[in-house]
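With one protein chain removed, the remaining protein chains of the complex are shown where they sit.
Right, chain A next:
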Amino acid sequence: MKTAKTLGRAIAATTFGLSLSAGAFAGEVNIGFTGPLSGGAALYGENTLSGLRMAAEEINAAGGFDLNGEKTTINLVALDDRYSPAQAATNAKRLKQESNVPAIFIPHSGGTFALQDFNEKDDFLVMAYTSVPTVTEKGNSLTLRIPPTFDGYVHAFTDYALENLGTTLGMAGATHEYAKIWGSMIEKEWTSKGGKVVANNPMDYNKSADFFTGVSRIIAENPDVMFVGGASEPTGLVVQQARQMGFQGGFIVMDQAKIDEVANVAGGLEMVEGAVGVVPLSVYETEEAKSFLKRYEEKYGKTPGSEAAYNYLALHGLVAAMDATESTDPKVLRGAIGEALKNMDSSKNPYAVTDVTEKGGFVTNTTLAVVKDGKIVREAIK
């Protein structure tokens, strides 16, 4: 009995100690993250987090930044939400209460919307890694959208495909919320510009065991172009199975999937010949992108995707804003981050973000990538 009591006390003492240690020490700022770290989307969450970690470690390795005359370091607090908006909201409440974070990074639209319900009241910045336009259109005063919105891609991909690939489209997109919005927008765009949608058969990329049936239904209608896209890896399977069944046309790849990753799964770039999609970071020719690529590869031993790069630059921008304003107040940071990004060292800014719109979107120069003769080529958007 006595041992049990002592044990109980010991546990109580440790838990108390732990909960204390979660709070910020002087000279340290906590930054929150909630995203999928287990389950089917774990890879995506981990990639996002890897970019944030890299930025935090760089800042800390340089001795931190200056906050009101005190050297301050960054402490990243990451929680797993398994891609669930409800869990993301719980995590955000916890991050705010236990660690008093001024900003929370979140890599999915559902969770972003959940956080926007209370972030102004609870006073923290939502650093949203999602390209759904409504995230910033709603006018939440403490939201920053890190990647460009996808409507620009919808126009550009449609124009390119109609001009170069053919006029009939088979819709083989995914069924999750994001893919549905994308799908309906591209369908509208395609028909309004004179194209024809010959088959529409969305598939559950996350929960399907096999795509052969779904793809064969689309190929039966003989389209020139196929719209595909969910996470890169299942997209690769869809592409591979379409080619196996003799599909010769091109692909419009939704921006969630990256052409290089899709090609890895599908069995090489020749499988995705004629695809149009977002530009993988590895194709960027700029100095800042190459420098980031090299450092990331040295650190993690793999090629970074855009989720790592965008979140990396966003955290650097956030810290630069803290440094410039001597403040961790979310409202102040929100107002100052555009200027901070502009003045930031280019090695910290792989996508060369130069400004933030009034509604909170990062401004980047969007381009598109096409696969020609087995190579990914970057093209300007007209």
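As a working rule, contacts are C-beta pairs under 8 Å (C-beta built on N, C-alpha and C of every residue); 3 or more make two chains touch, one makes a residue touch a chain; residues count from 1.
What we mean here is this: contacts and distances are computed from a predicted model.
The complex has one chain missing from view, so what does its UniProt entry call it, picking from "Branched-chain amino acid ABC transporter permease", "Iron-sulfur cluster assembly protein SufB", "Rhodanese" or "Aldehyde:ferredoxin oxidoreductase"?
Of the names offered in "Branched-chain amino acid ABC transporter permease", "Iron-sulfur cluster assembly protein SufB", "Rhodanese" or "Aldehyde:ferredoxin oxidoreductase", the one UniProt assigns to the missing chain is "Branched-chain amino acid ABC transporter permease".
Looking at A:97, A:191, A:244 or A:365, which residue reaches the missing chain?
Touching the chain that is not displayed is residue A:244.
Using the definition of touch stated at the top, determine which of A:234, A:317 or A:338 touches the missing chain.
Within the whole complex, the residue contacting the unshown chain is A:234.
If I consider the whole complex, including the chain that's not displayed, which of A:127, A:161, A:203 or A:353 touches that chain?
The single option touching the absent chain is A:203.
Quick one: which of A:73, A:175, A:282 or A:327 touches the chain that's been left out?
Considering the complete complex, A:175 is the one touching the chain left out.
Which of A:217, A:299, A:342 or A:359 sits in contact with the chain that's absent?
For the chain that is not drawn, the touching residue is A:217.
Which residues does chain A use to touch the chain missing from this display?
Against the left-out chain, chain A lists 38-40, 42-43, 46, 175, 201-204, 207-210, 212-214, 216-217, 220, 233-234, 237, 244-246, 264-265.
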